[in-house]
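Removed from the display is one protein chain of the complex; every other protein chain stays in position.
This part shows chain A:
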Amino acid sequence: MRLFRVGLFASVAVTGTLIACSPASDEVAPLRQGIIYCSEGNPESFNPQLGTSGTTIDATSAQLYDRLIDYDDEQQAFVPALATRWQAMDKGKRYRFTLRDNVQFHQTPWFTPSRPLQAHDVAFSFRRWLNTGHPYHEVNGGSYPFFTASGLNRLIEQVTVIDDKTVEFQLSRSDSSFLANLATDFAVILSAEYGAELLSRGTPEQLDKQPIGTGPFVFEEFRKDLIIRYHRHENYWREAPEIEQLVYSITPNANKRMLKLLTGECDVIPYPLVEELALLDTGDDIQISSTVNPNIAFWAFNTDHPPFDNVLVRRAMAHAINRPAIIQTIYNGNARLATGVLPETSWAYSPVDLTYGYDPQRARELLTEAGLAEGFSFDIWAMPVQRAYNPNAQKMAELIQSDLAHIGVQANIVSYEWNAFRRRLARDEHDSVLIGWIADNADPDNFFRPLLSCAAVNVGTNRANWCVPEFDDLLIRAITENKTETRKKLYHEAENWIYREVPLVPIANSMRFQASRSDIHGVEVPAYGGVSFRQAYRSDGAQP
């Protein structure tokens, strides 16, 4: 019998050793010199020019690339980045930029730059989406939603290289939002040399897959659904980042992200489940930070699909939903009831409430007036992911569903995987959708033209499919105007227009949350744009 016991002990011992082999290896250099960010999804590509998704921006813009100019939220001013100086000429119809000296592109196993940044690189980056005849225009889809929706592709007539260090933009009219658009995360500068090399190799599509930029981190590898790996750009023109390695561990599940933060597998996570983290006793290990985020969550009606082509029905819907209850349930009070399309953070914001109050009785009357007293049935599309403006679109859809049931309207909730969701939205398959918008720059125009202009219908960011040429004219007038007070009035007029026509119901302006281990510092989430790890570092000795 003794031998049986030996067998038993042997098996227990093996299990025991396995368990014992769990030393916390915090002292090892690679772990001390790197940061893991658990992102919420795969980037669509590694070039922000091609998309508008926040996930892509977070993974690429601030890490891999630089822009000509940056926007400093504290000073509320534009500050030099790749361009050291710029001047407006011809009454704002021509802009001339002087580039910084000695800005180095990334050196990687697949590309070795032979020269620093030149005006040709700037021209290449802009001509790619400006000129339909450009050899790179059609590469990887040929769609540049931000530039089309913001009208930048029609505003810029020409990009001219004056000399190696000077580049000039010729505009079709003076536009007060031009600089703001150049400072967004989309207006990144690529390498013309790399582009030419890829063309000669016959693999142009690699431009957006194996990116080369001037940013603080160099792309190393991407394994879909697993990780993105970056390392420090040693020759960065600003001070090089303190951390040597930056890893994005892709974790779409919000609960899993929270658990991984608790076990220390994530150093920083976006969109944490704030209330659930607060319930857990995490001690001093975890810190939660929030930034004011210029965003708006809204419910857009596809005005091409009946009965939403009828403004009475849209108004009825706006009266039927109990927005204060939604704010309480979905945002736990971490959001403000929206009073219009512009959030409070915008300078053009006016404190007049331009929304419809909760009034089911009035909603029924409006429906009767529209000849739909019997009620009707339609789809609400709810985003499958959390965004800063809406932490739980599914739940919000359920609340709306029950509110609508009170006025005899039946809503069905529909959802798809995020990338498929956006594709189908752009194809106008929805009746109505719960989605939102995060501003890319400080200009109020960014809340109107990308969301409700006719150009935005074509690129698919106008979720309401609402195209009114007169409204477009109003927006154009607002951006060609230079006086702030006049612009403010014009935007107020635009808000009133939206209030009357209800292409969408504004719901909330919320905060953007981020949670991190308490030894991580310097991770920036600027109000306009994606997360930046340039100044991130790990404090030593914070470990107990």
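Criterion: a residue touches a chain if its C-beta (ideal position, glycine included) is under 8 Å from a C-beta of that chain, and two chains touch if they have at least 3 such contacts; residues count from 1.
Throughout what follows, contacts and distances are computed from a predicted model.
Within the choices "ParA family protein", "NADH-quinone oxidoreductase subunit J", "Acyl-CoA reductase" or "ABC transporter permease", the name that UniProt assigns to the complex's undisplayed chain is "ABC transporter permease". Listed residues A:73, A:265, A:304 or A:359: the one in touch with the omitted chain is A:265. The chain not shown here is touched by just one of A:60, A:153, A:249 or A:453, and that residue is A:249. Check A:226, A:325, A:352 or A:373 against the missing chain and you find that the one touching it is A:226. Residue positions on chain A in contact with the hidden chain: 1-5, 7-8, 10-11, 14-15, 18-19, 21-23, 25, 28-31, 33-34, 36, 220, 223-227, 229, 245, 247, 249, 251, 256, 259-260, 262-265, 417, 419-420, in rising order.
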